[in-house]
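Only a single protein chain was left out; the remaining protein chains are all shown in position.
Our next item is chain A:
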Amino acid sequence: MVRLFTDELNVGYSDRLIVKDLSVHIPDKKITAIIGSNGCGKSTLLKAMTRIISHQTGSIILDGENITKENTKVLAKKMAILPQSPESTSGLTVGELVSFGRFPYQSSFGRLTKKDYEVIDWALEVTRTKEFKFRPVDALSGGQRQRVWIAMALAQETDIIFLDEPTTYLDMAHQLEVLELLQKLNREQERTIVMVLHDLNQAARFADYIVALKEGEIVKAGNCEDVINHHVLRTVFQIDTEIGRDPRTNKPMCVTYNLLKGDS
């Protein structure tokens, strides 16, 4: 029994549907990657599942409850969201930003409790951002900043964490750093991670479950062997791929690819 799934979900703007009749189960305590070409609806699906945008028909069920009927503050204790490249934080310090992760647990005038401070410190510790605690977030590098935002999501103490392209704008080392942190959180603390990823090989390497979308519909959902193969990638990305094996992880990887020629 999975905690989170969508049932015939339709999401769109006015008359144009971006996500169509989409039913997907998010495996518990696993890393799920959503892949697909630009405009396929992967970010839209993520935003709908996290109630940032509303959906037309269908449902999103978390713990047996339709999330549109659930109190948003209650949901914030179950799922955390890291939006794509959050805006400038104009001077907030790392500690202050991470402390906002405690928002769902506070009353309007509530001050941070001892427990809150412990959780904040723990989140800083895990993401190795403690040394920046009193520095403005804007003064950090891209990779450090991303870790700080992850720390804020962690301070929310949710079982599920959603991330929209967490590696965009980062260089290769920092991309890996962020993904390894997420993997560690998944393995050591059994958090369910759902993320939109651009890079196929990163998806293959880090995800337990991959959802491949095209034009708002699922082409294939399954483990990386099921999804990262010549046939599926041909449909999803309109590319002709050569799939090999990562010599270190033994996961499938796209070694090289060409655009499809002629009819497709």
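We take it that a contact is a pair of C-beta atoms (placed from the backbone, for glycine too) under 8 Å apart; a residue touches a chain by one contact, two chains touch by 3 or more; residues count from 1.
Note that contacts and distances are computed from a predicted model.
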Refer to UniProt and select, among "Ketosynthase family 3 (KS3) domain-containing protein", "Iron ABC transporter permease", "Imidazole glycerol phosphate synthase subunit HisF" or "Spore germination protein KA", the name of the complex member that is left out. "Iron ABC transporter permease"
Of A:D7, A:E65, A:E96 or A:D240, the residue in touch with the unshown chain: A:E96
Just one of A:V24, A:L62 or A:A76 touches the chain that is missing; which is it? A:A76
Touching the unshown chain, chain A contributes residues 47, 50-52, 72-77, 79-83, 86-87, 89-93, 95-97, 100-101, 103-104, 106, 108-109, 134-136, 153, 156
